[in-house]
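For this view, one protein chain was removed and the others were kept in their places.
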Amino acid sequence: MREAAAWTPVALLGALGALALGAAVLDGVLVAGPRRGGAADPFREVARLLVQQRRRTLLADTLLVRTGVYGLLLVAVLAGVVLPLGDRPVADLAAGVVWFNAMEVCAWGALWLTGWGVNSVYPLVGGYRFVAQGVAYELPHMFALITAALGAGSLRVGDVVAAQRGLWFAVWMPVALAVYLVSAVAMAFWGPMDGPVAPDIAGGVRAELSGPDRLVFQAGRYTLLAVVAAAAVPLFLGGGAGPVLPPWLWTSLKTVAVLALLVWIGYGLPTVRMDRFMWLSWLVLIPAALLQLLVVAIVVL
Amino acid sequence: MGLSAWLTRHAAARPRPIVVTAPHGTRLRLLTEAELSRRGWRDARSPAGADLLVVCGTPADALTRAVQVVWTETPVPRALVELRGDPRPGRVATALDDAVGRLADARSQHLDAAGRANAPAPLPHPDSEGQDGGHGGEHDEGHSEGHGEGHGEGHSGGHGHRMGDPGGVPMARRGPDRDGLALDRLHVPLGPVLVDWPAGLVVETVLQGDVIQRARVEVAAGLGEERFWDAPWLAALEGRHVPRGEAARRRAASHLDSLGRLLSVAGWRGAAAESRRLRDRLLWERPHEGLSRGRAGAEVSRDFTGFARRVRRSRLLGWMLRDLGTARPAPGRAVPVPGDVAASLDRWLDETGAALEDLGDRSPLGDSEGPRGPVDERPSEELLAVLPALVTGTELAVARLIVAGLDPDLDQVRPAREASHG
Partner (left out) sequence: MEPWTVVLGLLGALTAGVLAVYTASLLLAPPGTLEAGPFLSGARPREHALSRFHVRWYTVTLLFLAFDMEMVFMYPWAVVVAEVGVSAVVEMFAFLGLLMAGVVYAWREGALRWA
């Protein structure tokens, strides 16, 4: 394991914060419409949530709610620990891909705890929707990650980046990238997969959150979206590789591109309900991912 | 504190509104939504995330109580805007600016908060109990449900296994479901204060998990007479001269409103916003120099064609809306009921396209076929009658889509008439 540097945590927090804010600004602009001042919405929202009165529902389990809300942000940041910022991540773990997967699965628990703890119907329904969504997307997601790891013959994210020096994985395992992007959207409960926080259940899991709880939750949500977008870069898009510009700039540009794509998708597609989607993820996405895995395994041999 | 005041002012410039509409307040709602869209303010979905509550129309008792409850649930900073009566142009904008001013006033907001903080949680309404008694009785463990008032006071009342009611509210009791299991039941009313929900509609549901076991429709009435969507046809029935173009414009706007609501419930924010923008342009855009009314209509028609193509082509939307609410009409009814959500979507798109072709037609209106059917027959009352049968047994998301697909216009519903029993 390479020596970790002390500046990397700061860089990670700064990068994730900037990406999350950028995603929020883009979403604000899309929702408000062109030339309607939506770009400032996230900042006004932060201001509002800081001065908003704190609120507690009837017999809410505040410890569970705070654990869930903080946990969402925590797992997002922890998942980003293995992603290279330029040429080195915060911690280049030998099983970095597994770490990434394990961290973002903890988001299931975080979101469900929030939905359960507030003692209200709509968040409860939202929390269970997220667990259903998790069961649907997690296996295709894992297969996509394994495909990338197989292509590099290693679970260390640095090795996956190094293995793409000749050719990006996105080029010869496109199905894995597509499956990864779908599962990334589902994992971050964004866009077409926003069932847990959907408008038809009055905002779902965040329906009863206000003030600092809501602020941390929203921060966690956007950070999770930023992390899953950022993870696509070292795993499938070659990491920091590219001519002329330094690696950290290439990483940033690619991450911003993927993140913008995900935010835009979130605005332009209807919400997918899990009772219709479940068979698709088990009978279309998993076999497709498996076929891709077979192809990659044959190539690697 | 200086920073707090600055942040409050900064946040107040773009509040997040929840719009509540009373029946017969449709015109005010449309004006409000157009103004909010023009300002680009982003809707809130629940009171915890809102700072502005806009009440359009004149609510009667039940709706006033509901609004009051939601108002007490909204945390500070908050502002209430009540729009009632005859809307003068610019009045909505003035009221909203007023509300922004109140939101920015940190001192008064703090005083508002000081009066409310740490007050004990309000107990359930005594008159909200016992409503299930009239429905063939609940079968909870064989006990008859003649008395509902035992809930709020915390006494066991013969159900010896209960330990009392924490916080004054009982734990969920069990009831049978379709598979014969005994599952916990929650009584969840859908509406009247719910985003993207028909004005004044209340569907009292019994929820097990997220499946609706029983549903009963009630109407939270509003005071007034105006039936906005049916106005041109009603005027024609009274004998006034109404050009067909006007009626076509109203019909197209009505369908665009319904489309916007359905697409919003389906989670497609982009298409819902576009539909509502088209509706606002049709209803409120004043022709200005260089742009005649005819040309403006042609532009809307052109934009609508692109929008309709995108919505129709969306396979994801078609997949989600397929086979929802395929009608199971109540026995004894001969009239086929449009419960099918995908069919409603297609019908609205087709009729809007056709109506946008007729915007310039000046011949007098002769028929009485309004956007939801013959205006003198009040078709929404029929829709409310079949609604419980359509949503029973469906899960919450599907039920919301079915209601959005039916989109009953409660302006048409006569006040004294109880719409249905589950």
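Quick notes on this structure:
Residue numbering begins at 1 within each chain, and the chains themselves are lettered A and B in the order written.
Just so we're on the same page, contacts are C-beta pairs under 8 Å (C-beta built on N, C-alpha and C of every residue); 3 or more make two chains touch, one makes a residue touch a chain.
Since the model is a prediction, treat every value here as computed from it, not as a measurement.
In the complete assembly, the contact with the undisplayed chain comes from B:48, out of B:48, B:199 or B:317. When the missing chain is restored to the complex, the residue among A:21, A:132 or A:162 that touches it is A:132.
Residue A:93 is the one among A:93, A:113 or A:231 that touches the chain not shown. In the full complex, chain A makes contact with the omitted chain through residues 1, 3-6, 8-10, 12-13, 49-59, 70, 73-74, 77-78, 81, 90-93, 95, 97-98, 116, 118-122, 124, 128, 131-132, 135-136, 138-139, 142-143, 146, 149-150, 153-155, 202, 207-208, 211-212, 215-216, 274-275, 278-279, 282-283, 286-287, 290, 294, 297-298, 300-301.
For chain B, the list of residues touching the undisplayed chain reads 1, 3-4, 7, 46-48, 63, 65-67, 69-70, 72-76, 109-110, 113-114, 116-125, 128-129, 151, 166-167, 169-173, 177, 181, 183-194, 197, 202, 208-211, 394-395, 398.
Assume only the chains that are shown with their structure count from here on.
Once the centre of each chain is set as its mean CA position, chain A and chain B turn out to be 33 Å apart. Against chain A, the residues of chain B that register as touching in their complex are 4, 7-8, 10-11, 13-14, 16, 37-42, 44-46, 48-49, 51, 75-77, 106, 113, 117, 121, 166-167, 169, 186, 188, 194-196, 207, 209-210, 263-271, 273, 277, 314, 316-317, 319-320, 395-398, 400-401. On chain A, the positions that touch chain B within their shared complex are 28, 30-33, 36-38, 40-41, 43-45, 47-48, 50-55, 58-59, 121-122, 125, 128-129, 192, 194-195, 198-203, 206-211, 214, 266-273, 275-276.
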